[in-house]
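Shown here: the complex without one of its protein chains, the others still in place.
For chain A:
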Amino acid sequence: MSMTPSGDFRTSYAADMTIFPTRNSRLALLIGLAVLLCAPLVLGRYELSLMIQIGFLGIAALGLNILVGFTGQISIGHAAFFGFGAFASAWLVEHGVPVPLAIPLAGVATALVGLVFGLPAARLKGLYLAIATLAAQFILEDFFARARWFTGGVAGRITEPFTLLGLRFDHDETYFYVVVFWVVVMFVAAANLMRSRDGRALVAVRDHYLSAELMGINLAYYRTLSFGIASFYAGVGGALYAHYLLFVSVEAFNILFSIQFLAMVIIGGLGSVMGSLMGAAFMVLMPELVQSAAQALEGGAIDRALSLGASINFLREMAIGAAIILFLIFEPDGLARRWRLMKAYWKLYPYSH
């Protein structure tokens, strides 16, 4: 348990800013990480594949959370940046760049593209910005379909598995470690970013742009920067996706996928680093749960009445929509807040007041 004395006894800024306040919470983190690294020894490939998906989607969702949750901007073109990262990495590998290097380079390339498409953010707010990012989604999608040299056109592009020092990470058991590495790096980086001067500037822009400007924060700079950071995360997530699936196709990065990223951020918790991962986990696991529920009901009266088997794809998408509505009504702060409440409940039990 991470017991902290009741009252505020911190005497330095460093103590105030620390992510893990007690020795026990740091220990818990290390133990948790060690347990996670043992997962491939225990879990089956199906469970691992779900965790890998949660990993790369979580990284991309974290990028969107920096943009939407921390800076207060909006983007409904995140899937296009995710796709750009995937194609960029595949393209780099095709041109002789080793995969471990191609992944961060794809992130940088995507960040540059994100900066270009983030330029309208310097001028636009709210709905207008939403429509500008929607344009980014369609422009990039069309680019993917036509730029044969870069994406392989509508037929897509096949790419190589992750190899490092002669080791091939082409199975769920091995690729899991690649994803865990990137998840840790990207999440620690985001948590630290939010403690820095730039991170606080982003939050100030979100909370009240006029006050932020009066304090000397360059609005245009930080809004555009936020797009760049968000795109970098999307690009790395996309690159990890590309070298997991080993095939990238333009069809995957449609507007629906962009909405799913927004849903992850909303369900996970706007303005929460860990919430992004929780949101991604929710979005990956829920369709699987719907599927198992449909399988459990197979042959029964409900199945016959609704013909679940035939309409499982539609059911999954409906379930995602329903989850977004329910979260907006009952838990607008997302899973991250629910998690905090649960922790508080255990810490304070039985004296919750």
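The rule is short, and it goes like this: contacts are C-beta pairs under 8 Å (C-beta built on N, C-alpha and C of every residue); 3 or more make two chains touch, one makes a residue touch a chain; residues count from 1.
The working rule: contacts and distances are computed from a predicted model.
Q: Quick one: the chain not pictured, UniProt calls it what, "ABC transporter substrate-binding protein", "RNA polymerase sigma factor SigK", "Molybdopterin dehydrogenase" or "NADH-quinone oxidoreductase subunit K"?
A: Checked against "ABC transporter substrate-binding protein", "RNA polymerase sigma factor SigK", "Molybdopterin dehydrogenase" or "NADH-quinone oxidoreductase subunit K": the hidden chain maps to "ABC transporter substrate-binding protein".
Q: Tell me which of A:V116, A:I131 or A:A145 is the one touching the absent chain.
A: A:A145
Q: Specify the residue from the set A:N24, A:N192, A:S292 or A:N313 that touches the hidden chain.
A: Within the whole complex, the residue contacting the unshown chain is A:N313.
Q: Pick out which of A:V97, A:I158, A:L193 or A:A323 touches the chain that's been left out of the picture.
A: Considering the complete complex, A:I158 is the one touching the chain left out.
Q: Can you say which of A:A189, A:A252 or A:M286 touches the chain missing from this structure?
A: Touches the omitted chain: A:A252.
Q: Please output the residues of chain A touching the missing chain, sorted low to high.
A: Chain A touches the chain not shown through residues 44-46, 49, 145, 154-156, 158, 171-172, 245-249, 251-252, 310-314.
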